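I have placed the structure first, in the form of C-alpha cells, so that the comments after it can refer back to it.
Here the complex is missing a single protein chain, while all its other protein chains stay put.
Chain IDs A, B and C follow the sequence of writing; residue 1 opens each chain.
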Amino acid sequence: MAGKVFLQMENISMTFPGIKALNNVRLDVREGEVHALMGENGAGKSTLIKILSGVQKPDVGSKILVDGKEVEFSGVSDSIKHGINAIHQDLSLFPNLSVAENIYLGRSKNGKVNWKECTKIAEEAIEVLGITMDVQEQLSNLSIAKQQLVAIARAISFKSRLLIMDEPTATLSFSEVRMLYSIIEKLKKQNIAILFISHKLDEVFEVSDRVTVLKDGEYVGCKDIKELDENRLVQMMVGRSVAYKALNDVSYAGNKILEVKNLSKRGNFKDISFALHKGEILALTGLVGAGRSETVKALFGLNPPDSGEIYLNGKKIDIKNVSQAIHNKIAFIPEDRHEEGLILAMSMKDNITLPILKRILTPLRFINRKEVDKSAENYVEKLSIRPSQINKLARNFSGGNQQKIAVAKWLITKPDILIIDEPTHGVDIASKTEIHKLLKELAKEGMAIIMVSSEWQEVFALSDRVLVMRHGRIVHEDNTATGNQDLMMEKAILGGN
Amino acid sequence: MKKILEKRETGVFLILLLLCFGLSLYSPSFLSYTNIKNVLVNSVPVGIMAAGMTIVLITAGIDVSVASQMMFSATWLAIFSQNSPIANPVTVLILALVLGAITGAINGFLIAAFSIPPIIITLGTASIYRGIILVYTNGRWIMNIPKWFTALGKTYYNIPLPIIYAIIIFMITAWILKHTYFGRSVYAVGGNENAARYVGVNIKKTIFLTYFYSGLLCGFAGFVLDAILGNCQPSGSNGWEMNAIAAAVIGGTNILGGSGSVIGTVIGVAMMGVIENGLVVAHIPTYWQKLVYGLIIIATVTFDVLRRNYADSKKQMIEIDQEA
Amino acid sequence: MEKLRKRFTLHEMVLAGAFLLIFLIGACSNENFLSIRNILSLFQQMSEMGIMAMGLTIVIITGGMDLSAGTTMGLCAVTSGLCLTKGLGVVPSLIISLGVAVLCGAMNAVLVAIIRIPPMIATLGTQMFFLGAALVLSKGNSISGIPESFYFLGQAKIFGMPLQMLLLFGLAIFLMIMLRNTVTGQHIYAIGNNMKAALFSGIRTKHVLFYSYIMCSVMCCIAGNIQVSRVATARADMGSAFLMTCISAVVLGGTSINGGNGGIVGTVVGIMIFAMIGNIMNLVGISSFWQQLATGSILVLVVVFNRMIEMQKYKVKSRKV
Partner (left out) sequence: AEEEYTIALIPQQVGIPYFETSNVWGTKAGEDLGCEVIYTGPTSGDAAAQANIVQDMITKGVDCIAISPLDASAIEPVLKQAKEEGIKVITWDSDVTDTSLREAYVNCCSEKVLGEHLMQRFAEYMGEEGEYAIITSVLTAQNCSAWAKYATEYQEANYPNMTRVAYEPCDDDQSKAYAITQNLMTAYPELKGVLGVTTPAPPAAAQAVGEAGKNGEIVVTGVVEASAAKSYLEDGSMQEANIWHPGKLGYLAVYTAKTLLDGGEITDGMDVPEVGVVEVKDDQIIMTELLDITTENVDDFDF
C-alpha cells in the first residue's frame, strides 16, 4: 500500500527570538498515505507546517527534499509549485471576497485575473466535495463550518501531491467530519498524500496510516498506526501515561440555583427553558451553529433576549449587561480565547486580575499591586499553570496554558455559576485532563457549571445532565449517566419529534 | 435588483440623489450644465487622489500625505513649465508621473520595508514633501503657468478635459482592482493579511505598490490642478487628504480594510462636491456652512454604519425550527 | 548598559537619544538657548500643545483617534471668551467652557462607542461641526477684551515659573497615575488591546470610551483656556494648527497608533522635541518653512531608526542561539 517517499524533511530547526521552536526535527511522507503529526500544545506542529508550506524560513542547515531532490522554499508559491498545499490552523480565508475567489486566489501569476476560469475552478472544487454552494456568495455570509469546507475545497483544487490539514476538524461538527473522512479516502485513492494534525485521538486512529510525534520541538519518533494504541501514543506525546477516565461520579444534588423560562431571541434561539442546580455540570451540546453560544451569552448579558425570564435562587432577575451578570455572580469563559478571552499583550497576572481590579484598591483608590501578585500566584498554583512566571505576557503561553489562564481569570471572581464555552477547544490531551479534573472539583465544591461542548466524549465524560440544541431550540434533555447516548446524538443531528 | 439594493454604495447614492433633488428644487440653476460641470471639474484633483486612497484604505492602510504629494508635483511642474526649454505637454506629464512615483515610492518603501504603521510614515513625509517645496519657493506662488499647459485643463465642445482625465483614472483603477492579480491581492491583504501570506501573496510588494500607485495618482493630480488653475500655490490644498479619505469612506470603503470600490468613491467625491456647492447655492449663511457640512457628513456616515450593522445582524440569524 | 536595557524599552532610549541630540544642537547653536528665561518660555509655549497631546494619548491608547481635538479647543476658547466678555465671572466661564468640552467629548463618544463609526471618520465629521459651531458663536471675530482677572491662567508666574508649565506637569502626573495605577487606566489599556476580551471581562467598554473621549476634550478645553488667557483673545481657529503636531508627538513618544500601549511621558518628550526644534530655529533665525521639514524628518528618522535596531536585534539573536 505505501507508495514511494514523496517528501523528506531533515534537520529542521527553527528559532524564534528567545525560543527554539524546532530542533533537528525530521519527517517523511509517502505518496498516498495519511500521516498524522501529533504533539502537545506548543510542540511545534504548526511551525513545521509553516516551514513546509514556505510561510516561514527554517534556520540554516535544515533540509527539505521532494522526490529525493533538495529544494528551497522562498515563498508560499514555491511550495505550491511542488504540489504542497496547506489548510492552516486558524481559518485563513478572506471574509470580504466571494467563495469562488477564495478558492482561486494565489493562482494567476501573469498579473491578470481570469474570472471565468475562477468560477469554473471553484465550482469544480465544490463539486468534488459533494456539496452544493453558490460560489458567488460572499464568504462572511457562510457559517463557520461551511467556511472550513471552502478552505478544504481550496486546498484540494490545486493539483496537490501533498495536502496538509492543521486541525481541520476543530470547527466542524459531526456530520461534516464524516464527510471529511470520505474525502480523505477519495484523495488517498488518487495517490495524494495527506499530513494531518489533530488533538483528537479517535480521529487519528480512524484515518491515519502513520504517526510522527513531536515534543517540545524535538522529534520523538515515527510509528505505523498499527503498532500503537491510545496509551502508547499518549506516552510518546506526553512522556508519561495520562489516565483519561470518565469522571462520572455524579455529584449533582444541590438546590436549584438558576432557572430559565421561555427565553427567546429572534434569529438566535427560541423557548429555552431549563434549570441548573448547585454542584451540577450541565452540558449544552449540539452541532456547530445550533445557537448554544448565543444562548449562554444571553445569560451573561452579552446578548439580551427579546423575551423570557431568568430566576436566580427563585428571584426573578434582569441581565441586560455584563456588569449585572457579574453582580449576580455569573462568570463566562468565551470559546475563542484569543479573540474574546485574553488580552494577549498583557501579562498573565494582569489578565487574571482584570475582572476583580475594583475589589483590590488601596484606600486612595489605586490598584493594590501586591494584592494583584498574590491573587495571580494563588491561581497559578491552583491550576498548575506552566511556566509559573506571573509577569510573562499571555501571548507567550502555549494554548493549553492560555486556556487555564482564561479559566483562572473567571474563577477569581468566585462565581456561583460558571458558564464555559468549548472548554478544551484545541487543547492537548494532558491539559484537557487537567481542565476536566478542575471543573469536576469546582462542581464538588458547590459551583454550578454550564458547559457548552461539541465533543461527545467530553460531554459524556464530564457532565451530569445534557441539553441538546438544534436550530435554536432545546430538542432533548437527559441524564448523562442513565440516558441513551445514541439517542442524544441522533437528536442533535436530526432534531425533534 | 436585490443585489444592487444590498450594495454598500446604494445607500449613499440615494442620499446623493436626494440632496441633488432638494437643491434643484431650491435653485433651478443647480442642475444647469455649467454648475454641474463646475462641481465635477473642481472635484477632479480630490477625486484622483481619492481613487488612490481607495486602494490604500482597502489594504487597511492610510495615506495622509496625498495633498502634500500633489502640491509637491504641482509646484515642480509649474516651475518646470515656466523655465525649461524642453517643457511641453508630454514632458510635463512625464515629469508629473515621475514626481508622483518618487514620493509614492518613498512612502511605499518606508512602510513596506520597515512595517511601520502607514499613518506615522505618511504623517512624517507629508511635512517633508510640503517642507521641501515651501523652503525652495520660500512660499512664493508660481503665477502665470504657460497657456499651452492651462489649455490641458479647459473645456472643448462642452467636454471638460479634467473630467475625461478623471474618468480614465477611475476606469484604470477599477480595472486594476477587479482584474489584476495586484488588485485582488489588495483585497486579500486588507481582509486577512495572514491568510494572504498563506496563499502566496507577496505582502511587502503589494503594500509597496499600493503607495506607489497612490503617489502616481497624486503626481497626476498635481498636473491637473496646475492645468485647471493656471497658478500654483505651494502652501495650498491644505487638508485635502482628509477630503480624499472622507470621500472614499462615504463611498463605502471600509477604513479598517478589506472592502471598498472605485464606483463608491466616485459617489463619495460627487457627494462632497455637491455639499460644498450646495451650501453656497442654497444660500446657507457663511458662518453656518462648516457646521452644516459637518452635520451632513456625520449623518451620512451614521446612516451608512447603522444600515450595515442592521444588515450584519440579519446575516447572522440562524433558522429556528418553527415546529416542535 | 544591561541595566539600562532592562529598565527602559528600546524606543524610550532612542527617543531620549533624539531628545539629547536636539538639546545639544540647541545648546551649541545659540547661547540664549540654555538661559533660564528661554527654557521657561519654551515650557510656556509648549504647554497648550502638550496638554492637548496628553488628551489625545488617552484616546489613542484606547485604539481610537480624535481629529476634532483642535477644533474642540477652538470651540471651548470661544465659549469662555464669550462668557468672560459678557461679564460672567472667571469661575462660571470656566465651568461653562468645561461643560461644552464634556458635550463635545460625549458627542464623539456617542458616535464611536454607540453608533460604532470608525473614530477617524466620526471625529472628522465632528471636527468640522465644532469649528462651525465656534464660527457661528464668534461670527468669525476674534474676541478681545478678556478681563485681566482671567490672565492668571496663562500669564501668572509662581516662584518664577509659568503657571501653565506647572499645570502641564501636574496634569501629566495626574494622568500617569490614572493610567498606571487606577482601574480606569488598566481598562483603557485593555480596551486598546482587545475590545472584545475587555467587554467579556466585564469592563464597561462604553463607559471607558466615554471617559476617554471626554477626558480628551477636557484637556483640549484646558489648553484652550490657557491660550485664551495667554494671548488675551479668543478665536475660533485656535488649536486647529495643533492637531497634526500633537498626533505626531504622541506617535513619536511611543504610543502605538493601534492602541494598547504607550504613555504620557513619551508624549511629553515628543512635544518637547518639536517645541525645541521650533525654538532653536527661531533663535538661529531659520525660516519657519524649515521647521515643517525638520519636524517631519525627525518623526520618520526616529521611527525608522528604532525599527531598524529592532530588526537587527531580532536577526542577531536568531543567528546566535
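Here, a residue touches a chain if its C-beta (ideal position, glycine included) is under 8 Å from a C-beta of that chain, and two chains touch if they have at least 3 such contacts.
Here the structure is a predicted model, which means the values were calculated and not measured.
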Among the chains presented, those that the missing one touches: B, C
Of B:29, B:115, B:194 or B:309, the one touching the omitted chain in the full complex: B:29
Which residue of C:141, C:258 or C:312 touches the chain not shown here: C:141
Those residues of chain C which, in the complete complex, touch the missing chain: 30, 32, 35, 37-38, 41, 44-45, 48, 135, 138-142, 144-145, 151, 154-155, 227, 230-233, 235-238, 240-241, 278-279, 282-283, 285, 287-289, 291-292
Those residues of chain B which, in the complete complex, touch the missing chain: 27, 29-30, 32, 34-35, 38, 42, 45, 134, 138-141, 143-144, 154-155, 225, 228-231, 233-238, 276-277, 280-283, 286-287
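Simple rule for what comes next: only the chains that are shown with their structure count from here on.
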Whole-Å gap between the CA centroids of chain A and chain C: 43
Centre distance in Å when chain B and chain C are each reduced to the mean of their C-alpha atoms: 29
Where chain A touches two or more other chains, by residue: none
Residues of chain B whose C-beta touches two or more other chains: none
Footprint of chain A on chain B - complex, ascending: 178-184, 187-188, 190-192, 194-202, 254, 258-259, 313-321, 323-324
Sites on chain A touched by chain B in the complex: 53-55, 75-77, 80, 86, 88, 90-97, 101, 105-106, 108-113, 115, 140-141, 266-270, 289-291, 294, 470-473, 475, 495-496
Residue numbers on chain C that touch chain A, as the complex places them: 177, 181-183, 186-187, 189-190, 193-194, 196-204, 260-261, 314, 317-318, 321
